[in-house]
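All remarks here apply to the structure that follows.
A protein chain is absent from this complex, but the other protein chains hold their places.
Note that the chains take the letters A, B and C in the order they are written out, and that residue 1 is the start of every chain.
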Amino acid sequence: MSQYVVRRLLGAVVVLFVVSIVIFSLLHLAPGDPASVLAGPDATQSQVAAIRHGLGLDRPAVTQYFAWLGHLLTGDLGTSYTLQRPISELIGQRFGSTLQLTAAAAILMVVFGLIMGVILATTRLRVIRQIIDWLATVSLALPPFVSGVILIFLFAVLWKLLPSGGDASLVGDPAAALRKLILPSIAMALPGAPVIARLLAGEIRRSLDNEFVLTAQSKGAGRKRIVWRHVVPNSLGPALIEVGIRIGHLLGGAVVAEAIFARPGLGSLLIQSVETRDYLLAQVLLMLAITAAIVMQLVTELVIAAIDPRIRLGAKA
Amino acid sequence: MSTTATLPPVGPAQGEPSPDGRLLTRGLWGRYVQALRSARGAAGLGIVLVVVLIAVFAPTLLSYGAYEQGPDALTGPSAHHLLGTDEVGRDLLARLLAGTRVDLIITLIAVPTAAVAGTLLGLLGMLSRFVGALFQRIFDVLLGVPAVILGVAVAIAMAPGMKSVIIAIVLVTLPMFGRQAGTALAGQLPLDYVAAAEVLGFPRRRIMLRHVLPNIVDAIFVRIAFTMAQAITIEGGLSVIGLGIQSPQPSLGSMIKGGSAYLLTTPSYALAPVGVVILLVVGYTMVSDALNQAVLRK
Amino acid sequence: MTENDMATSQPTTASRSGDRHRGGEAVLEVANLSVDLSLGSGRYPVIEEVSFTVRRGEILGVVGESGSGKSLTALSVMRMLPRAANVVSGTASYQGRDLLTMSDKDITALRGDRIGMIFQDPMAYLNPLMTVGQQIREVLELHGSSKKDAQRRSIELLELVGVRHPHKRVNDYPHQFSGGMRQRVIIAIAVANNPSLLIADEPTTALDTTVQAGILRLLAQLRDHLGAGLILITHDIGVVEQICDSVMVMYAGRVAEYGSVSEVLREPRHPYTRALMRATPRLDAPIHRRLPAIPGRPPDVTSKPSGCAFHPRCPLVMDQCKTEIPPLANRNADTRHLVACWASDKPLPQTVFSAPAQAKSRGHVDGPPVVLDIAQAHISYQGRSRLWKQGEINRVVRGVDLQIPAGRALGLVGESGCGKSTLARAIVGLVPVESGQITIGGKQWVGASKTERLALRRTVQMVFQDPYQSLNPRQTIGDIVAEPLIVHDIVERRLRGRRVSELADLVGLSRSLLDRFPYQLSGGQRQRVGIARALAMEPQLIVADEPVSALDVSVQAQIINLLADLRDELGLAYLMIAHDLSIVRNLCEDVAVMQDGRIVERGSSDDIFRSPTHPYTRTLLAASPGSPWAEQFGGVAS
Partner (left out) sequence: GSSGNSGGSGPTGGASSVATASATGGGGNNGAILRAGIPNDFLPSALLRFNPAQRPLHRTVYDYLLDREQDGSYKASLAKSWEWSADKKTLVLTLQDGVTFHSGRKFGADDVVFTLKTAAAPKSGVQVATILKKATDVKASGANQVTVTFDQPFPAYLDALAMIPIVDSTTYADLASGKQLIGTGPFTWKSWTPGSKVMMGRNDSYWQEGKPYIGGIEFSILKQSQAMLAALQSGGIDLAVDMLARDAATMQKDSRFAVTTTPGVDVYVGCSTQLKPMDDPRVRQAVAYAIDRKRIASQVYSGFAEPSCVVWPSETPGVTQQMVNHYTYDIDKAKSLLTQAGVAGTEIELAPSPQDPGFAAAADIVQFGLEQAGLKIKRVSITAADWPKRNQSYDLPQLWISWIALTVSGPVATLMAANPLTAKANTSHMTAQGYTDKVAAELGAQSADESKSAIADLTNYMLDQAFHNTMVQAQAPRVGVKGLTGLATDATLSLVATDAKLSK
């Protein structure tokens, strides 16, 4: 097991390294730079040059990259060019908002996904199956920017039940924070849950006519026991993988959700930093989003490995 | 030839079930027809076709062009403007149809590109194990990156617009095809018919394209239908955060972005494109479901 | 790993004579069991009026070709039929209680406690996520053992079924066990609560000959040990002969013949039984005898012939057979020997099945040129390399010397994993040799030019084991056979069509099949296609890796005959890989015995089968079902 973990971790590190290079070159090769943004449209070339020098942007790219990497590794995220504040602090201030959102969305997604999945697979009522199936198909069509608009229109504009956007601190003002979380988290969870449900259901149905189910039957085990002790554990894999991927992508998805629901989170910070070519900030935020995704995949892989001895103990195919 | 004397009678005749119970009269492509005849498939295909036809032909019936501006802005639905007008007095219906066309064009360029390129790259493992493995790893990484983030990355590299959106969609969906082809290939390679082809001395390229590809093509078609839906949501997402289609060109996403500011005064502005997105995505999803049921279920 | 690790007592030949058990009280009495199968196209009778009895300590063998309803019979007794299948009539009384009608609660209580079931594929039937210990304990605890007892007992059981170091192994997962060991675990589960009835559905089909012998021995022992009744489903008459007391022959869902092993196998009455027995190659039969194959193939559930389902293939067929279903009647006053046939008392016409004239036995002919010459071949696979460490090397073939003269067949036998397929793949150039030479018609794969490679390909071709995956499902039979002709431009375009038809005739494929797709053909037919495809290259040597092991007995015989005939027609040489010695003995002049990567013994089949010298060869021979060497070299019943 430990060797398996090590291998996976090394892999992830390598990937992140490559990603960091890509992001860095992407930003630095693209037109525009923070100096000219800082200087403003009316600045003269000399003014821009002076600022660029001040920011150390006139050093060769390679030097800048390794300087950045070095700082990253020592835990120093650097200082935002345009906002002139420690990036760690900037992220700290926004992280709460985004974390609230993604966490709430993740919980909704997983809980509903799994519950619907088991119902879908085990219920004998055709009606229920079809209803869930349809929900799945439709809500697939509801990416945050679609469901978001609908939700806002219904709950904020038409019925005036919930705020259309903004955020609040869970600590400072829990009530408001929750009210403001409801719509966006639903919007973000909506497309994921049914996919997970379907995957799980499909896998459960497949496992149900696995041979080892016959063995369990021949042992005299009842249906309940067979389902929960034998079938479900053997069916979690694909659903878990999907969960991992989707949770990993939530941080990225937050960008859209935050734009629609006017939440000042990391997403809006990312867009801003990209538009102002705030290299360091954008780099860190992009890395953050990608790292989150990769880490989540890693976690799920490990969870699955923990469940499945064949992976854990390295089965020979 | 004396051996033939004691040979068994020939196998089942047409129409009669074969050893594994499938009807012989059903050809290989028949399953697609059957899939699209199924309730789900037919409904899905119907929805998509209707939307496409309207988007393509209806504009000729309209009295306003999608770019034609008028003095009265943001009027709600009226006799002249069935959906009302936008902030510079353009007919929303005309723009909706034009926007739908834009999305259709985008998806029709991006998805097939991604499908073909991705599949071929995914099959590279056939020619060189190393290269194949390398690409699979790259695909894994790309799949790990959230779609929006990829979109942002593209927006950094180039000015937003139709081109950047198409590139973003390709970047997001190509790895899926690549991975799928890779896994499928890995599933086919150990099968003896591939070994047989090699023993018979067929060139590897022929084996890849003539033998393996036809056996994984089903999975690709199913995914294409599904990816069409996804592509539309990607365009929307990007346009909503301002990194997608740029004014004055309409697109479903950019109209939703523009209209969401007027939900109070002119709801039709945002809700109409929202409706079209839902129709298209549901339609494509149903088609891919149906194909999945009929074609992939073994 | 060896399976011969059972020191405990062996069933004596005496205990085999069924008579003793006639006395034993019946554990299970199945009467007029009929099962329907609802498929998309309708409902079909899949099991009809099946009746049989199992007594304490008796082993009832159920034989029949694939699809004859063996498994479904067993499953209906366990009340574990697949959704598609339902019992329509009949009773299965277990100690007076009808299993088919009792409440779910009751049957669940019986399952795994009084009735144990053993399944075919040892991997699939174990839950991959639970340790074997957990899985054994589950059955114990379900039927009321305390955790402590269960723990203790599970180790006992592993020991009983012959798993070494049970204390350690009990916490291992299925994938850490070998096939044979897994099968033993499944058996341990089945016998955990000392059932009085055991049902084993092809418990050894997936296993090696030697392993198979071990398992059969174990079952025989447990029968004695528990005095339980045992239903043993198999398609191998040899197995029946070996350890069963009574036998039930099934065909197309009906009982064809039923009686004590001694009687049924000594004087089979049903033409099907007789044909089946002749079609099965035997180690004690005269060598190189041409196999009397049964024409045609078993019917499908959805298309059963009217009357006696066997009549289309039956040499004795009368008009009556085509219309009326023969009842299962006792053909022998004093003993119970039931046969369902109108013509059961007629003798079989020898002509139909007996070998045609040209089936000559071949002695050693000197000096035919050598097609295949293998000298000190070493082959190994390298495991996946990682950044920091090399993948470990798995030496599979370690110094093999082999020659095959033109027109002769060499049989290559050996236990699973010993490297047979690997060697075969190396010969056809699919895997490279590490060192040593493989010379085919004077040429070698290593450093062969493009033209040389083509020449090689046209010298040696391969026939694969699994007829289901060796044909491209997306090509028509015609294309499959024609493709080599096209790619290598073997015959000019206008003649190709004719050539394809010729090849079809050659392997006995009706031309009408040429525009079908593989999934529309039966296993036997597909194997013929595979052969035709190989012949298209006009090779001198054909490497056949277990070409018949996936086929039904009757079909098996057809293919073996075909191969024999082709050799005679075209003077082909074969390298024939098989785990069934009798097949090799039947087809091949020469035999080579392989044990982990080395040839341990080789020579003419006459010599080797008459007087095997190497101990491993002896074990192999002894292990083969129905081998006359069983006693001699410590087979099942020694």
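Here is the rule we use: a residue touches a chain if its C-beta (ideal position, glycine included) is under 8 Å from a C-beta of that chain, and two chains touch if they have at least 3 such contacts.
Owing to the predicted nature of the structure, the values given are computational and were not obtained by experimental measurement.
Novice: Taking the whole complex into account, name the chains on display that the unshown chain touches.
Specialist: Per the touch rule above, the missing chain touches A, B.
Novice: Given that one chain is not shown, which residue among A:T63, A:T123 or A:S169 touches it?
Specialist: Considering the complete complex, A:S169 is the one touching the chain left out.
Novice: So which of B:L49, B:V88, B:V116 or B:A186 would be touching the chain we can't see?
Specialist: For the chain that is not drawn, the touching residue is B:V88.
Novice: I need the residue numbers on subunit A that touch the omitted chain, in ascending order.
Specialist: 30-33, 36-48, 50-51, 54, 79, 82-85, 89-90, 92-94, 96-97, 156, 163-169, 171-173, 259, 262, 264, 268-269, 272, 274-277
Novice: Tell me, which residues in subunit B touch the chain that this view leaves out?
Specialist: Residues 67-69, 71, 73-74, 87-89, 155, 159-161, 246-249, 260-265 of subunit B touch the chain that is not shown.
In this section, only the chains that are shown with their structure count from here on.
Novice: Just how far, in Å, is the C-alpha centre of subunit B from the one of subunit A?
Specialist: Here subunit A and subunit B have centroids separated by 24 Å.
Novice: At what distance in angstrom does the C-alpha mean of subunit C lie from that of subunit B?
Specialist: 47
Novice: Which residues of subunit A touch subunit C in their complex?
Specialist: Subunit A reaches subunit C through residues 7, 10, 209-212, 214-222, 225, 229-230, 233-234, 307-310, 313, 315-316.
Novice: Show which residues of subunit B lie in contact with subunit A when the two form their complex.
Specialist: 141, 143-149, 152-153, 155-158, 229, 233, 236-237, 240-242, 253, 256, 259-260, 263-264, 267, 270-271, 274, 277-278, 280-282, 285-286, 289
Novice: Can you check the complex and tell me which residues of subunit A touch subunit B?
Specialist: 15, 18-19, 23, 26-27, 29-30, 137-138, 140-146, 149-150, 152-153, 157, 245, 248-249, 251-253, 255-256, 259-260, 270-271, 274, 282, 286, 289-290, 293-294, 297
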